[in-house]
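A single protein chain has been removed from this complex, and every other one stays in its place.
Right after this comes chain A.
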Amino acid sequence: MLLSSSLFSGFSPEIPAPAFIMTKLLEWLFGVSVVGAAWALVSFDLLDLSLPQTYREVAWPMPLYLLVSFGCYSLATVGYRVATFNDCDEASNELQEQIKEAKEDLRKKGLKM
């Protein structure tokens, strides 16, 4: 959180975290309420700003759009990362070779396995 980190950036790490630093849960609740309030203000014109009708029409389904696009983003990201997750075959082969070498060397040094 910007607020908390700028407030406490001068503190040395040895000092225990102050008790009123926002937890991630509170950060999320705070963020969601700010966005929710902004959405409600525009959608229902709570402040009587007499915003053009188009603003309200765009704002009204916005939470759903956000949710759907976040869902798509998540699926795409996780899918891409699973697909590009390196299979370290060489690392495994190298390790197997080294295990042989190690066993031989350790036996020479007198290790009884």
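One rule holds for everything that comes next: a residue touches a chain if its C-beta (ideal position, glycine included) is under 8 Å from a C-beta of that chain, and two chains touch if they have at least 3 such contacts; residues count from 1.
Rule of thumb we're sticking to: contacts and distances are computed from a predicted model.
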Choices "Dolichol-phosphate mannosyltransferase subunit 1", "Phosphatidylinositol N-acetylglucosaminyltransferase subunit C", "General transcription factor IIF subunit 2" or "Armadillo repeat-containing protein" - which one is the UniProt name of the chain not shown: "Dolichol-phosphate mannosyltransferase subunit 1"
Which of A:46, A:67 or A:91 contacts the chain that the document leaves out: A:91
Touch residues of chain A, complete complex, unshown partner: 5, 8-9, 11, 13-14, 17, 21, 23-25, 28, 74, 77-78, 81-82, 85-89, 91-92, 95-96, 98-99, 102-103, 105-106, 109-113
